[in-house]
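All protein chains but one are shown at their positions in the complex.
Order of writing sets the chain letters: A, B and C. Residues in each chain are counted from 1.
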Amino acid sequence: MSHIRSRFSKPPEEMVIHYTSSLPFDYRLYPEDIQGSIAHARMLAKQGIISKKEAREIENGLLAIKTELDEGRFEYKTELEDIHMAIESRLFELTGDVAGKLHTGRSRNDQIALDLRMFMKERIAETSRAITNLQAALVKKAEENIEVIMPGCTHLQHAQPVLFAHHMLAYFEMLERDRERANDCLKRTDVMPLGSGALAGTGFNIDREYVAQTLGFGKLSNNSLDAVCDRDFVIEFNALGSIIMMHLSRLAEEIIIWSTPEYSFIELDEAYSTGSSIMPQKKNPDVAELARGKTGRVYGHLIAALTTMKALPLSYNRDLQEDKEGLFDCIDTLLMSLNVFAGMVETMKVNRERMALAATLNYTLATDIADYLVNKGLSFREAHRITGKLVNYAAGNNKQLEDLSLDEYLNFSDCFEEGVLNINASSSVEARDLPGGTATKQVTRALEKARAVLKNNLG
Amino acid sequence: MSHIRSRFSKPPEEMVIHYTSSLPFDYRLYPEDIQGSIAHARMLAKQGIISKKEAREIENGLLAIKTELDEGRFEYKTELEDIHMAIESRLFELTGDVAGKLHTGRSRNDQIALDLRMFMKERIAETSRAITNLQAALVKKAEENIEVIMPGCTHLQHAQPVLFAHHMLAYFEMLERDRERANDCLKRTDVMPLGSGALAGTGFNIDREYVAQTLGFGKLSNNSLDAVCDRDFVIEFNALGSIIMMHLSRLAEEIIIWSTPEYSFIELDEAYSTGSSIMPQKKNPDVAELARGKTGRVYGHLIAALTTMKALPLSYNRDLQEDKEGLFDCIDTLLMSLNVFAGMVETMKVNRERMALAATLNYTLATDIADYLVNKGLSFREAHRITGKLVNYAAGNNKQLEDLSLDEYLNFSDCFEEGVLNINASSSVEARDLPGGTATKQVTRALEKARAVLKNNLG
Amino acid sequence: MSHIRSRFSKPPEEMVIHYTSSLPFDYRLYPEDIQGSIAHARMLAKQGIISKKEAREIENGLLAIKTELDEGRFEYKTELEDIHMAIESRLFELTGDVAGKLHTGRSRNDQIALDLRMFMKERIAETSRAITNLQAALVKKAEENIEVIMPGCTHLQHAQPVLFAHHMLAYFEMLERDRERANDCLKRTDVMPLGSGALAGTGFNIDREYVAQTLGFGKLSNNSLDAVCDRDFVIEFNALGSIIMMHLSRLAEEIIIWSTPEYSFIELDEAYSTGSSIMPQKKNPDVAELARGKTGRVYGHLIAALTTMKALPLSYNRDLQEDKEGLFDCIDTLLMSLNVFAGMVETMKVNRERMALAATLNYTLATDIADYLVNKGLSFREAHRITGKLVNYAAGNNKQLEDLSLDEYLNFSDCFEEGVLNINASSSVEARDLPGGTATKQVTRALEKARAVLKNNLG
Partner (left out) sequence: MSHIRSRFSKPPEEMVIHYTSSLPFDYRLYPEDIQGSIAHARMLAKQGIISKKEAREIENGLLAIKTELDEGRFEYKTELEDIHMAIESRLFELTGDVAGKLHTGRSRNDQIALDLRMFMKERIAETSRAITNLQAALVKKAEENIEVIMPGCTHLQHAQPVLFAHHMLAYFEMLERDRERANDCLKRTDVMPLGSGALAGTGFNIDREYVAQTLGFGKLSNNSLDAVCDRDFVIEFNALGSIIMMHLSRLAEEIIIWSTPEYSFIELDEAYSTGSSIMPQKKNPDVAELARGKTGRVYGHLIAALTTMKALPLSYNRDLQEDKEGLFDCIDTLLMSLNVFAGMVETMKVNRERMALAATLNYTLATDIADYLVNKGLSFREAHRITGKLVNYAAGNNKQLEDLSLDEYLNFSDCFEEGVLNINASSSVEARDLPGGTATKQVTRALEKARAVLKNNLG
């Protein structure tokens, strides 16, 4: 600590240390910090800025520290304000003065940016894998139930019969967009900032390309002032995380509703349910509820990061330290939620009979009746009008559309013929035989495409 | 755990336990949980629902557990999903079957609500005290510098001279509103929910009034369905916390700007500054920057809580478990920020000369010149027009208004007389002698009122 | 415009005028602006700062402008940047140079603050009335259906039978807290800022108390720097609006779920439903869905206001102009949503039979069975365990608890006697006979209290 307060004659207040320390959360960056420092030391040696021997001593010291950290033997000193200082301070203890050479041509500002970008590159990849995982569970559940018909809803009102598999694949699509967004975010994360110094670059003859290659980065940052205070990739990840959680919250909501006694469309596995302390009969979809609730937390981290960055003058300001905790929690929440959902979806029992029964209740075939009339030559709007009267008649007589006789149909239009009596849930589903539609042929094709995507993503 | 999964034949998945457990954060509620349980047990005994002996055994068990917790000897078992189950489970170990009687007429749903409300009542009071603390530092700094004049700004442009003390008191006012909001929030937190059961009330003949009195609550909740899922007080606290942080971010911004070499209006104490790893000359206002940055975090918690509560059907849903982490972090952030600011304000050095010098630069006396002309009979708009020309003339000749001769004034209006030459920073400040104005008399009076408020709040 | 650019030689860019103008939205403040200006003019005359004749001319001019505005004859000139300049400019046209005297001792900064506070005081009162309105509809619906029993839910799973009226009153309680919050917000809005000038107060001998009394304000602002940039009341209103919308979103969610064919607990009136363009059978709860969706909009306005205020240095900054649009939309959304909900609740049809049928499905009487055992001397946890087994047995045999014989009960515990067969939905409800509980006696009492509150609030 002392060496960065060179000019000061007074230590910080105890509560100031506590307030400003990031060690309680940025310790998670230690593997990246050490890996980055080793790459930097090697480059310094390659460039002749330090000797090969010095580089070796530094590297050995850092590896020893890594072992201490991996094994939980590292002693965190609360007066060291962050993981970077903690490691450097320990390096001094282990290697003596040579440790002081590691910081040549580097500042904590570009070092922090480097560590966080390395960390995020790995986490984005992990998020992609977890997305693929959940997609695989959805595809599997869809395939297992390829023949199950359920009521498709708008406004949570029965609208038209659809395949349950088609419904599952809707979530597959959402998650596929999420994966694409993760890849896009990765492009802007995969930028090597070291060499930006505190803000202006460095006067030492360092080799940025070498460091980038060593650490597997695809690009160099273009502007030192920008590089030390760019946290767009943090916000972007929080934003894509928010959209992922939004998608999960939709699936959660449906799982919760489908699990009610009124619906009973699915039954969750006991391993993904919890009981009640006072009501022994309860089997609660807590996992889905928690995920729905955790949507708030991730939205919150997004707004936090945006708020923190608002109106900050260039370049580095201490406000930026606030980037990490929300981001880390966002990642943890995402990974856990995606994984838990994969298990929940995979183990849930689909109640085919209940879904099938509901599929044609509430006049979901009305559109098919109207389409039938259009095919007989009526305009869509006229067909719609007639069908509306039919539904009113049926509802008034407590009948479903399948219960009506041809005579009853003919009371509403001369266009009806025998064929109208063949309209049912299955005919309705199979009629929608166009790309993106719910016909079995289309859904089967969509499942094949999904399998190919999964294979590619897991590949 | 087993007893709340009575109907289940299967344990939850490992990752589900991890996902659903609140023990890692709700352990903080243990003092309230134990205090609340003791009150409940006593009431059960008073009502004859359990025996006095049973109540005593339960109370002794709970007190023993509290000691274990206080002394860090309590063993947290990760398979217990929350602090309530952890304590109950330990109570079974310590007291045997009698522990099973504690839950009579109570559910975890109303128990959690009780614990959180007890916790919040204390934290709101603490927040109030921390506000008062910072107010006291502002008042002290104002009093010490009662004669210091600085440029009052709009649009960060010099507008009119004001007393530095007047500026400090503006923050006093903001914080005073914050304190009022905290009190208002307290009214809605001070409501005793026990007796609401899981959602419908309880069938046991319990005495809610007795529990409320024992625990120092002012009111009973009116509706059991509402009581188990009302988290308005959480949101309300996050909202008032957001406003407090907004106020602190404004003060932080000014402290940061005033500390620049260009301004040099203040100098922060070294105990509230930090240095740079690469630039030894730096003395950075990190504390102010961090507080400004932490504004985002608290806004985030507010939006998280609002999002979580959106569209939840009655009554308790597991989503509600998400209420705590953000709230706890909000409280911690508030208390630490308020306390650190009190120290930072108290120790900062005011650079009177720099402020005085700046006070009349940039034509801040123009309004006084215009007012002078109005007092000579011109309409305000006409006076404004003439003064505009005067400023243009002065600026064009690299002069300040105080540098102009009477002859120069007379070139712009016949209304000017000798008196105009007496207009200066001090006359400008003292002219604003009305309630809320910056004249020394008014500010002195405001300081007296502030002292009285402080005395009352600390009393 | 010219007079406020006195020093400038160049007009603003066309797109700058467009960018900076607030006239497209702040025109709504014209009644307050004119009322405030009249009070100011009268005060100036009372104090001898302008003549009585001048005050009369100004007042007559302002009243003429008000008529033009009321009747839609006022010509808005886009080059005038706000409603205050638009009215002042018109006053010059109507009354000539005397118009220039109105601005004596006043700045746009305190004028805007005044207008917005006057506007908000009225709107807060309107919001309170709209809340009371919806509360009245809930109470009416509860009273009409006082004997209706429904399944009370946690986790959207049936938990225990409750009175539908009890459920309605849960929303009454939420709204009552909202009303209290509105009152608290009003206290901090009812503060008269005029006399703060641009930032420092004014040098004219004005009478702030007189203006406050004329305009019906309860308090004077205490600090001029604070008064011109305090927008806490805007944020606070947005925050309470967010909580109100959160409450409405919960009711909306329940109405949407209850309207599904699976639930059929209620039927919305056609006047509060919409149809589908393609599916004639649909009767969609669009009003409830829109209200649920509009929750987002109001949350957004809250975060917008908080973000705008973050880190603003004192005192007035142009950022503050952003306070209005979101606030106006928040108010409009709240008032419309509350009013539309009152109509929707009042006209919705309650399907008592469906609710009653569902009330005891899914073993909602399990808690009563457990309580029965506790009353026979078992510990709560033991009783819970036995009941869990009972429920498992019943579920395994496709029976409800009411279907079980005493013999079957006795297989699980010797404690059961004839009385257990009398446990039903009604006994369950009536057992919860404590303040806040769902027993008819308690709910009737709660309705009486609610009626008294309504009478008081409407009074």
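Here, contacts are C-beta pairs under 8 Å (C-beta built on N, C-alpha and C of every residue); 3 or more make two chains touch, one makes a residue touch a chain.
Computed from a predicted structure; not experimentally measured.
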Option from A:84, A:155 or A:324 whose C-beta touches the chain left out: A:155
Residue among A:180, A:332, A:402 or A:417 touching the omitted chain: A:180
Contact residue for the chain not shown (choose from A:86, A:198 or A:358): A:198
Touching the absent chain when the full complex is considered, from B:48, B:72, B:261 or B:377: B:261
Where the unshown chain meets chain C, residue by residue: 3-13, 15-16, 18-20, 81, 103, 107-108, 197-198, 269-281, 283-284, 286-287, 289-290, 292-297, 299-309, 317-322, 325-326, 336-337, 339-340, 343
Residues belonging to chain A that touch the chain removed from view: 3-4, 6-7, 97-104, 109, 152-156, 159-162, 166-167, 169-174, 177, 180-181, 184, 187-188, 195-206, 208, 220-228, 230, 232, 235-236, 239, 242-243, 246, 249-250, 252-254, 257, 292, 295, 299, 302-303, 306-307, 309-318, 367-368, 371, 374, 379-382, 384-385, 387-389, 391-392, 395, 428-429, 431-439, 442, 446, 449
Chain B, residues in touch with the chain not shown (by the definition above): 154-160, 256-257, 259-263, 275-286, 289, 303, 306-307, 310-311, 358, 361-364, 366-367, 370, 384-385, 387-388, 390-391, 395
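Keep in mind that, in the parts below, only the chains that are shown with their structure count from here on.
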Rotation in the CA alignment of chain A with chain C, degrees, nearest 5: 180
Centre distance in Å when chain A and chain C are each reduced to the mean of their C-alpha atoms: 33
Centre distance in Å when chain B and chain C are each reduced to the mean of their C-alpha atoms: 23
Multi-partner residues of chain A (each touching 2 or more other chains): 275-281, 283-284, 286, 289, 303, 306-307
